[in-house]
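The structure appears right after this line, and notes come after that.
Of the protein chains in this complex, one is absent; all others appear in place.
Chain naming follows the written order as A, B and C, and within any one chain the residues start at number 1.
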Amino acid sequence: MKDMNELKEKVRAFVEARDWDRFHSPKNLSMALIVEAAELVEQFQWLTEEESANISGAKRQAVEEEMADILVYLTSLATKLNVDLLAAAEAKLIKNGEKYPAERVRGDARKYNEY
Amino acid sequence: MKDMNELKEKVRAFVEARDWDRFHSPKNLSMALIVEAAELVEQFQWLTEEESANISGAKRQAVEEEMADILVYLTSLATKLNVDLLAAAEAKLIKNGEKYPAERVRGDARKYNEY
Amino acid sequence: MKDMNELKEKVRAFVEARDWDRFHSPKNLSMALIVEAAELVEQFQWLTEEESANISGAKRQAVEEEMADILVYLTSLATKLNVDLLAAAEAKLIKNGEKYPAERVRGDARKYNEY
Partner (left out) sequence: MKDMNELKEKVRAFVEARDWDRFHSPKNLSMALIVEAAELVEQFQWLTEEESANISGAKRQAVEEEMADILVYLTSLATKLNVDLLAAAEAKLIKNGEKYPAERVRGDARKYNEY
């Protein structure tokens, strides 16, 4: 897959072929998205932070699939609400950059904890 | 922003400039991601499904920002675990397609409910 | 079971018998709790609000079990952090009552949406 537009189109076709669009209100999609996010959390819940950085095999495969599911629902929601995800992420990074200036928060765990 | 690679690079630079990488274990990133997913859910929790499809103004802006935050953390996690998000999404769509053949599930809400 | 104290004791004994306490840091328990909350959300994600109020059979059984799991993890966390759940809930209701005085918010959906 070469870019987000192609993903958007593939997800749209997948949903249309199954006539599932009528279930896809933004409200419902936000629920589906957090369910997938929780399946990602579940993969890490009993691991130490160090173990979570060194996953392999079936665990790694499961993590990749949950990440994929999150992106798929996020893409469905973006289509539904006509949001340009990359533009939104770029705008948010700029806003976050103003809120947390590098020189002020650098190396300060407390500042990070407020983040 | 032209593509996911550029987003990946911008997110990486943002985190590096603040020396926040040491907090970013996959375990912690999965927690941050679900917190953002919940902030998205919060925007929709008291709306009807129909209202959720017709948001505007400050509500719409907030929804876009939460979607952006989800993508940013998903991108951080992808960098950390060396996951190609688009390839993972493509593989997952194929797998889902085999699990829910269009001709079998089309127009069947019960099948969808198992999804 | 007659009260929360008996539940607390049963949950504690269950965990101790399996030597699982070493996995039960508050951080990990918060992850386990949100995973169960998501399994509850999953039961409702494709239902209309009206359908969600009229569940029965296997769906109803699943919902009860997810609610039970949430209470069990909440109880584990309360034991771990020495929190009196009923006292905390009572204090929070008083605080919420001051934040949202009945006479001001009554029948005002917008006020509720800020809630």
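Heads up, the rule we're going with is that contacts are C-beta pairs under 8 Å (C-beta built on N, C-alpha and C of every residue); 3 or more make two chains touch, one makes a residue touch a chain.
Note that the structure is predicted; figures quoted are calculated from it, not measured.
Colleague: The complex has one chain that is not drawn here; which of the drawn chains does it touch?
Modeller: A, B, C
Colleague: Against the chain that's been left off, what residues of chain B make contact? List them.
Modeller: 23, 28, 31-32, 34-35, 37-39, 41-42, 44-46
Colleague: Across the whole complex, list the residues on chain A that are touched by the chain not included here.
Modeller: The list for chain A reads 30-31, 34, 46-49, 109, 112-113, 115.
Colleague: Over the whole complex, note the residues of chain C touching the chain we left out.
Modeller: Residue positions of chain C that touch the missing chain: 1-4, 6-7, 10-11, 14, 17-20, 23, 25-28, 30-31, 33-34, 37-38, 40-41, 43-44, 47-50, 52-53, 55, 60, 63-65, 67-72, 74-75, 77-78, 80-81, 83, 85-93, 95-97, 100, 102, 105-107, 109, 112, 115.
The criterion applied here is as follows: only the chains that are shown with their structure count from here on.
Colleague: Counting shared numbers against all numbers at the contact of chain A and chain C, is it over half, same, or under half, different?
Modeller: same
Colleague: Using the average of all C-alpha atoms in each chain as its centre, how far is it in Å between chain A and chain C?
Modeller: Chain A and chain C have C-alpha centres separated by 25 Å.
Colleague: With chain centres taken as the means of their Cα atoms, state the distance from chain A to chain B in Å.
Modeller: Chain centroid spacing, chain A to chain B, equals 2 Å.
Colleague: Which chain C residues touch at least two other chains?
Modeller: In chain C, the residues touching two or more other chains are 31, 34, 46.
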